[in-house]
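Here the complex is missing one protein chain, while the rest keep their positions.
Per-chain residue numbering starts at 1, and chain names A, B and C are given in the order in which the chains are listed.
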Amino acid sequence: MRVLYFAWVRERAGCAAEDVAPGAGVTTVSDLADFLAQLSPGHAAAFADRTRLRVAVNQEQAGFDSPVAANDEVAFFPPMTGG
Amino acid sequence: MRVLYFAWVRERAGCAAEDVAPGAGVTTVSDLADFLAQLSPGHAAAFADRTRLRVAVNQEQAGFDSPVAANDEVAFFPPMTGG
Amino acid sequence: MAVRVQSEAFDAAAEMAALTAGREDIGAVASFTGLVRGGAIRAMTLEHYPGMTERALAAIEAEAHRRWPLKASLIVHRVGRLLPGEPIVLVAAASEGRHAAFEAAAFLMDYLKTDAPFWKCEERADGTSDWVDAREADGTAKARWG
Partner (left out) sequence: MAVRVQSEAFDAAAEMAALTAGREDIGAVASFTGLVRGGAIRAMTLEHYPGMTERALAAIEAEAHRRWPLKASLIVHRVGRLLPGEPIVLVAAASEGRHAAFEAAAFLMDYLKTDAPFWKCEERADGTSDWVDAREADGTAKARWG
């Protein structure tokens, strides 16, 4: 599974992208967030307040209850501030 | 009194501007329109349907009940279609 | 704030660039360009009321500045004979945020349509020509601003 981070989520996680293999128990974005949060103190900080996070699965906006599978690209980021 | 015509009102009246001295009985735009309408068949055609006419007195939008005086500039024209 | 009536063509892009040149206090610029449409129309001649036109446009622009916190604005309107594809009018409104800019630009156009003394005469492809009737929708559009 390819995981991407943007903006301050990227800064806290300490990386922009990583490949992870969280195992069969991870079937939703929420499960994945639980898994990622224990990778490092930086990851824990990135996922500390999920109300501040937005998610995309395969480059489409998704929610924490969205399903994820092994070959998905999952991105975590703050609410968008372009324009 | 300086009278100006624009667009099809100008075409019907047959002139773009004329100086008139309608006399003391003409105190409103409506009076002036009555006076102008009898100057020529073209003028009569221009003033035939006043609901299609708009008025400005001294370059400010006005109505047929607006007062007019000897030194005023009074313009008659169709509803505006700029932009 | 600037209002111009001219027979010469204008460069909408250059006009807009000049509006923000050297400024660091403008976050948003909304603009509108009206152009002569072709098809049944061979040319469009715009007549206006010199003197009153400039006064009316300046009054419309001043009213927009009263209603919205604008940093800059511009109205350029052409007169004379224009061909399809040519720009007729440009309005632009600049402010800190986008909503004021959008609303002010739409307001400028709505008021210009009903309050600025311009008249359009269309030359059709069949050689006839006629004055364009005012559209009731333009009065409705103006009325929404209260």
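Here is the rule we go by: a residue touches a chain if its C-beta (ideal position, glycine included) is under 8 Å from a C-beta of that chain, and two chains touch if they have at least 3 such contacts.
Just so you know, these numbers come straight off a predicted model, no measurement behind them.
Which of the displayed chains are touched by the chain that has been omitted?
Counting the whole assembly, the omitted chain is in touch with A, C.
Which of C:12, C:64, C:79 or C:116 touches the chain that is not shown?
If we include the chain that is not displayed, C:12 is the one touching it.
Touching residues of chain C against the unshown chain: what are they?
Residues 11-17, 20, 22-39, 84-85, 96, 98-99, 101-102, 105-106, 109, 141 of chain C touch the chain absent from view.
Residues on chain A that touch the omitted chain in the whole complex?
4, 6-8, 10, 56, 59-61, 75, 77-83
Simple rule for what comes next: only the chains that are shown with their structure count from here on.
For chain A and chain C, let me know how many angstrom lie between their CA-based centres, rounded off.
Going by mean C-alpha positions, chain A sits 48 Å from chain C.
Report the inter-centroid distance (CA atoms only) between chain B and chain C in whole Å.
So the centroids are 26 Å from each other.
Two-or-more-chain contact residues of chain C, please, as numbers and ranges.
Residues of chain C never touch two or more of the other chains.
Mind pulling the chain A residues that touch 2 or more other chains?
none
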